[in-house]
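With one protein chain withheld, the remaining protein chains of the complex are depicted in position.
Naming follows writing order (A and B), and every chain is counted from residue 1.
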Amino acid sequence: MSDKVKVALYWCASCGGCEEAFVDLAEDLIRLTEKVEIVFWPVAIDMKKSDVEALPDGSIDISFINGGIRLSEHEEMVKLLRRKSKVVVAFGSCSHLGGVPGLANMYSRDEILKYIYLEAPTVVNPEGVIPKEVVRVDGQEVELPKVLRLARALDQVIDVDYYIPGCAPPPDVIKRALDTLLSGQLPPKGSVLGAGSRSLCDECELNKTKPEKISLKDLKRVYQVRLDLSKCYLAQGVLCLGPVTRGGCGTLCIKGGMPCTGCFGPLDNVKDYGARALSYLASILDYDDELQAEKVIEEYIVDPAGWFYRYSLPKSLVRGRYQGSGGEVRG
Amino acid sequence: MSDVRVGVYICHCGKNIAGVINPAKVAEFASKLPNVVVARDYMYMCSSPGQSLIEEDIKKYNLNRVIVAACSPRMHEPTFQAVLKRAGLNPWLLQMVNIREHDTWVHEDTPDKAEEKAKELVAAAVARATHLYEITTEKAPVVKSALVIGGGIAGIRAALDLANAGIKVYLVEKRQSIGGRMAQLDKTFPTLDCSKCILTPLMVDVARHPNIEIYAYSEVVDVSGSAGDFKVKIKLKPTYVDWSKCTGCGTCVEKCPGKAPNEFDEGLGFRKAIYFEFAQAVPRRPVIDPRYCLWFTKGICRVCSKVCPVGAIDYEQKERYVELNVGAIVVAIGYEIYDMTKMVEYGYGKFKNVITGLQLERLSDADGPTKGRIVRLSDGREPKTVAIVLCAGSRDEKHVRYCCRFGCAAALKHVYYVKHAVPDAKVLVLYTDVRAFGKGFEEFYQKVRSWDDVYFIRGRPAEIFEDKDGSLIFDVYDSNTNQLINVRADLVVLESAVVPPKDWEPLRRLLKVSCDPGGFALELHPKLRPFETTADGIFLAGTIQGPKDIPDTVAHAAAAAAVAIGFLLKGYVESVPYLATVNEDLCSGCGLCVSVCPYDAITIEEKEGRRVAKVNVIRCKGCGACAATCPSGAMQQHYFTDTQILSEVSTLAGGAK
Partner (left out) sequence: MSEGVFEPRIVVFACNWCSYAGIDLAGTSRIKYPHNVRIIKVMCSGRVNPEMVLKALVDGADGVLITGCHPGDCHYISGNYKTMRRYFLLRKLLKQLGLEERVRLEWISASEGERWARVATDFVEHIRRLGPLKLKEVMSSE
């Protein structure tokens, strides 16, 4: 037992897909358990926070943490796991970049709570009850975790050693990452494991079908066009984020007839995924006239934040909708 | 970064900088910045002692980065780069900071803020300098030949100058003969002898010159490559005459029964279906116009092939293509007259006796449709009253905004034509201004003004009406005398506005030449470099750069040729230092850089089973569009890498502490 690698898995603001991704390892998962001892995995094993607190600091070899940081509970748990772990790996887009829950940063916390509990069309809440952090029930105080002001990626809260990208990370990627982690030859801190170091076009079979110059007159949503699956989707006018997204996934989405939406995130040198994405897209639009260009952009690119920061808003330079007003900061 | 050793030099620029801020304080501030080994201030950094100061410091302190805070780098960057070179350092390890044009000269009122700004700019430069690295340029050989597009006086002059310098010249002309507009003129000022008399000897010189090859009745259809090595594709339009057999005897033209409108005569009169552009055409080889040839339209005649003594007629002839390899291109495609039918108020195109100045030239020409007689087109009678309207279409917001430059001089000449042909005619010159600049023109103007029956009226007709007998009637308000004058003229001559050739857009785009608001070719600098363009190796000669008269056209063309000669005889072209450069490890071969490069300087190549971008270092002009487009950060620009720019951004955004 003692020479098995001690591993913990934890989920924060998560859909559960990353947990499933581990299960998708299938037979490899069984082989994995020969090398690895899972000491903490709330979704699968009945262990409590107090059990983790009882472990000596640094006694967990690797903690895989998925999900974004949205509640005070997440923050508390990941800080705890950081103390107790030698290596922390951000697993999946949400912990790597903030993920889809990160798009909540387009709204203020108050706006979100108000909408969900009061304003949504299907809500019936005549007393206007919004969850509070502390509530008296039957003479006792009941606590709920606090909703943090902004959704965050894991490394914005604790020190992270490695990242495994993807929404969810494909089995091949997980396998490669695990091989690296268990090999004893650890790469430089901060590396993204299991994935490529170049963008998706490098491994995409459709890359060589691109015409010499791409110049788009309009952009189409996927449902608006019958894609020729043997030719580059971007060249057909569909927004494919392959050029700006880290490769290594085997172009699964492309092979499935869908353009890349960017879940592996940016390459190492890129500081803001969305800014780079919008730069190349704008550059290849075929409009030199100011009025026409403006019109086309208004008409075809309806939600730049959603398109370009689908998985990475908390890790973008701006991190979300600016929530200051004349310098005043709301807590 | 511990091996980065920075020297910072703050210039006083006399009182220009030191009068507003304290350079010593800035130097002191700089000395505390990371990696700065020495920081000084000095009176005149660009002076000889100033330069020596830097040179000595480089050697003494083993500097490998130099910051000079002074005037605009557009002024003195080459000066200080030369200092680095002399001291054995690569010139691209220099970073200049603009604390004069961008600081002390504009923030005099807030000197402490100006000093703070200077410090911040210096701090940003020091931060950027740590990321600078050596850059070398490459040379490529130049093809010692030139293409001249357009065979008017500008093209002729440029071709002769280039050929005389020992350069092989290909002269391409879209019409049957070279000669251009000047061949259409009757006389030229100031000698007032015939235009063709001074033009045709030059045309013959061109035809005889061993270094010049004329491609007449041909057009440029493709241009690729770059300065020093252009590949040009010429289309030789079918003439239906084998020019290698033809002797130019002209029998075919004499016997041809076909009739076509005569473009050389500006639509006045007719020519044959097989024709020479004009009698003194060079090359003297005819062309069949299939639109008017009876064989092509009706399947009859073929007289020309019957009378041709050498059997040169070839109705089956197809268009041919020729590929040329040249080092430089001179654009000399001239101008066109503005379509006067657009000025409905003047009745051009409706009223027979309203003609353009160029049409008057054809009437006056002894070789023209009326053999030199100036007559009314409606009935062939001599005009007794001629009205010449200046600025027809020019200086007009609704038509052409700019001045045509030679209209006034041409009008004075036209007064001479009319008075010479019809001595007792009354000539009215309706002007807005009389711009008689140029040598001898003012004297000529005074002379014309003094002639009997010549009247200068400062006004323009609002609307011209036609009388039953073809005469033209209109009112004109003379602002000199405050009188409304009613005029009845036999002939109205419109000195029309001048525009660039209406179909030159495709050629312009092929050559990557920009155009100005009027549609003329955009020069590199309107004062100092009016015969060069931003496209390397492409030069402008004549009116394609803007309206001008013949002396200015010739001067312009000779200047273009001179610069082209210098460019070609240098023997090589150098790559731009701030080139695009690919990090092949990061490049995924997505090809988006190829899509945005305006010079087609990037290609995607197969390398070790991967696709990667490759930059042609001679074609790349260093704009950086590819670097900003590259989604992986693989494409960078020397001297403007993301790291270098972002370090400047960061320091300036955060404020130097």
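The rule we apply is simple: a contact is a pair of C-beta atoms (placed from the backbone, for glycine too) under 8 Å apart; a residue touches a chain by one contact, two chains touch by 3 or more.
All values derive from a computational prediction rather than experimental measurement.
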### Message
I'm checking contacts with the chain that's been left out. Which of A:V23, A:A120 or A:V318 qualifies?
### Response
A:V318
### Message
I'm checking contacts with the chain that's been left out. Which of B:Q51, B:Q81 or B:N98 qualifies?
### Response
B:N98
### Query
Of the residues in chain B, which ones touch the absent chain?
72-74, 98, 100-103, 105-110, 113-114, 116-117, 120-121, 124, 512, 514-515, 522, 534, 578, 596, 598-599, 621-625, 627-629, 637, 640, 642, 645-646, 648-650, 652-655
### Task
Would you write out the residues of chain A that touch the absent chain, in ascending order?
106, 148-150, 270-272, 274-276, 278-279, 281-283, 285, 287-288, 290, 293-294, 297-298, 301, 303-305, 308, 316-324, 326-327, 329, 331
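The definition used in the following text is that only the chains that are shown with their structure count from here on.
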### Distance between chain centroids, defined by C-alpha means - chain A, chain B (Å)
54
### Query
Given the complex with chain B, which residues does chain A contribute to the contact?
197-202, 207-208, 210, 212-215, 242-244, 247, 267, 269-271, 276-277, 279-280, 283-284
### Message
Going by the contact rule set out above, which residues of chain B touch chain A in the complex?
### Response
585-592, 594-596, 610-611, 625, 628-634, 642, 646
